[in-house]
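One protein chain omitted, others in place.
Think of it as A and B in the order they're written, each chain with its own count starting at 1.
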């Protein structure tokens, strides 16, 4: 990332630019408006395959040459994308077998985007060809600053080519059919496989699938996408030394193991679209940014897409409030992003996303939206000095794609188990408490964190359970939530009591029985708080019961336990606490952990995060999401206004923000 | 239609008659009961293909000869149907490729009705053959009074034959692929088509379809159905000079552009089934009847099907109240129908619609239902003198199939946009106000209307926008509702501000940003009324703000505007007003327009509509849908009782009706 910010002379600002949808008159206006908005980086080519290769094997680069030249002349660097997420219609006719097939056998066709089977040799060859051709032609173009492979990898396919690739993956993983049969537990329901050919993707069948089968299919598919990424990356590296990444889609996308992707990209790039307006969007921005930073190992990363003026909810787009564009962008930068890019520069007038918001909306530049975007460009330009600085977290929330995938299995005790929701809730409680938080993998060395929270960690490998045991023993504070470690990496239940054995010791408990609650059911706890969704029959084996069940279970049965173990403390929560109960619990656990907020004494709704440079400088980001002006006892030099904070501290208006340089 | 009423000596009364489901004993009872109920028109043959052509190419007309002879002898004229909506089982085996295919590739099969691909040459040949054979044989049968082609055209198909026909349609429309690519905006998402063969129906794909693609597919499909209709019509005309029509299904059916059908039928025939009981059914009857009249250019039309005793709601049939049969039939006749027909005469004892209501129910003639139907036959017979008279509307609600289709696109800003509901609501408000209303197309000459309302007119062609501009300039009063004219006929967004440019001038506003509201969200307006579903950032450019937003938006932002323009007035409403607010708005707008109710001073629930003869006579229909007796200051001669209204006016009991002849 430093190569890019170095070249740009500061943070990146801009977004996806699709000039092929417009004509010369518009390009001229684009040049002018980009200068007005201080745009310095444009993502080009994401949807250009059909123009770049109008027939199989015949390339037409002329128009792209001209666009890159024009952008360069205007001082805009280019994030050049390979267009492989959208094969042109000719591809379908030439390679019908490369179209994806759903689990129930429907073969999809073109007419949208992302319609291909990633495991299809014909698709992979075609993708590699166009990527290599772009790399060869533009490696030395002065506009190009970085490479952007594909777009939001997400398509899954159940076709015969996927089956063949899945079998290869399984052979490589298991070696023998016996090992596979043992791992999947095929003795149940008479599923023993007698030859590799008998194995298919988990296609439509009569009842539930085997959960080992479905889990491995998700792992395979993530690895297949990663292989497709690496293939393009390596082809580009053969021509270019510029950084290569892809834009990972964060909210809800469940196809990829992002820890693995984080290790293969030169820096992490994400697309982030909150799914609720207001303070929830701010909290989700923090969650997304913390994930992006964590997947990249704490290194600087880049927000590649965000929506300028809308939030996507389930069935409609809601407007962002004035100032949200600034607050969300600063929210990302505060947590390590080296800039703020948008999808897209100019709102499409046609096509499937004509209502997706843009920096230059349909109504044109004489709009609030463009004026805010232009002001934000000025703001981002003032933050150049913090490029390369990093963020330090005291707490971590555990994330494991395996656990997410495993929880997404039919036949679990409750349909109300919600992986992503549980992680968001834990992260949100820490965000509300002002504590900067990483995401971490259970098998990571966790000793650098004062506090680790494990929500929805249904699947926990043996190594993960040992890691958590070590963490507590070594002095960490660990909060484990219900239904954790119930199964191992094969999706085999833990025997002899829950959760996974070495962790059980650290927590000082033994779970005997899971007892999901009915939809809407509430269970009372001994301090007056309540639980929903879940309950458990637990025994304390060393732990002290902190809260017990007061209804629904035999009286006195522990609900929340705390165990001093080694140099640390292990907490176990066996139900879904109500909001105030959960907030109070986090406060206690943070206290146990000795973890402090980034900035003490802040009024509610004011977010504070700090970026640190190696030379000892740091920058405190303060964002007032509340509806009241806030007077803060802080000092430093505010980069946004280029003025020092006076002796009375900083007065942050409702919706306002500051970035204070301190030493 | 005059040829038919002339021949019948008055209005038509009767319904679908399927004697092939019964035996001779029942036929004898039918003869008797039809005379009792004064039935004079029966629709025959709709479901008779399998009997008429028991094997491909072998016809058996004997039984139909006998039925027509019998009906004729009994004084019942015949609306003879081509049976092409229900190909027999042999057709499937002979022409499997003519079975329809869903968007996800499921090929349907027989076992129901309407299972065919209209674009299949084999189907079209078979349909033409049976239609021509019927026409040839029965053109001069004395019973036959008119031709009824097919039944409720509605099947859509995504098969290869549909694809071929779609491509031909596209070639004819666009001429070149470049024009098509430009129109669909295929530069987005790399969808550029390089050959016509690459184009398919919008089949199952990974994400959203291209909205230009889906819109053209709907247009194509409506045109294909119309072509199938015209083919049969022309074949019949080769043998017969009798009027030809089809029964258009109104509620909810969205497959056809009914303006186009209205131009190709000799008169409009509709099937009308309300979807709610009580006053809502009465209002929907008016809406259906006004549409039927409008699609036929104001000429007399015919209610071909209604249900005698039930209303279809989403998951059940509710009983009509005693008297509804009369009130609904008069409701249609008042608005231009030349009679009242039912589906069906005798309730089927078997088959998929054995629970569909009928004039002679399962329980037989000794029932309230049949007694009401017989009395209604007497009533209709008394109305013969008004055959050929017409209805005059002061207001129009704009309807455009393109807009309905375009609003039914994934990826729009809100899933709560409801084309049909918006039109019904506008029509209902005018119905409640007692103002007779047409439906009109935006490109029509609207100058004959005092008021035009444009709800849900998302898609508005350039010509339509110019037409609305002219209408206001020329003195009309126009009420445009939110998200109007956002896209042009290609489904391209309007640039530079909403709505479409020439209309924007007439309204004196410029819309900058659409801001859908969350599900259930309510936004306050300056007069205490509220909005839901939608809001907009508007600027007044000449218009006066009548209401402004009081929450959710920057204070003072206009919500409802009014603009004196040329000789007329343009109103713009940017949210979905609550019921009382909408009623109040309509009252103000009607006042601006100088539009008056058909009959002033009526109590709530009393509907009044007038039919006019060319000779100056007119008939005022009065229907009391309320639960109170109403005393009305009207005069004339009541056809229903054949008595003059006395000096004290008319006393209409709850549920009662009168048809007053005046000069």
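Operating definition for what follows: a residue touches a chain if its C-beta (ideal position, glycine included) is under 8 Å from a C-beta of that chain, and two chains touch if they have at least 3 such contacts.
All values reported here derive from a predicted model rather than from experimental measurement.
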{"item": "Touch with the omitted chain, as defined above, among B:142, B:175 or B:322", "value": "B:322"}
{"item": "Which of B:2, B:109 or B:580 contacts the chain that the document leaves out", "value": "B:109"}
{"item": "Given A:414, A:532 or A:583, the one touching the chain that is not displayed", "value": "A:414"}
{"item": "Option touching the unshown chain, where A:13, A:153, A:184 or A:267 are the choices", "value": "A:184"}
{"item": "Selected residue (touches chain absent from view) among B:89, B:142 or B:644", "value": "B:89"}
{"item": "Touch residues of chain A, complete complex, unshown partner", "value": "104-105, 184-195, 197-200, 202-213, 410-416, 487, 490-498, 510-519, 537, 554"}
{"item": "Touching residues (missing chain, whole complex) on chain B", "value": "18, 20-21, 47-51, 54-55, 83, 86-90, 92-93, 100, 102, 106-115, 155, 277, 309-310, 313, 315-319, 322, 347-355, 361-364, 367-369"}
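Basically, only the chains that are shown with their structure count from here on.
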{"item": "Separation of chain A from chain B, taking each centre as the mean of its C-alpha atoms, in whole Å", "value": "49"}
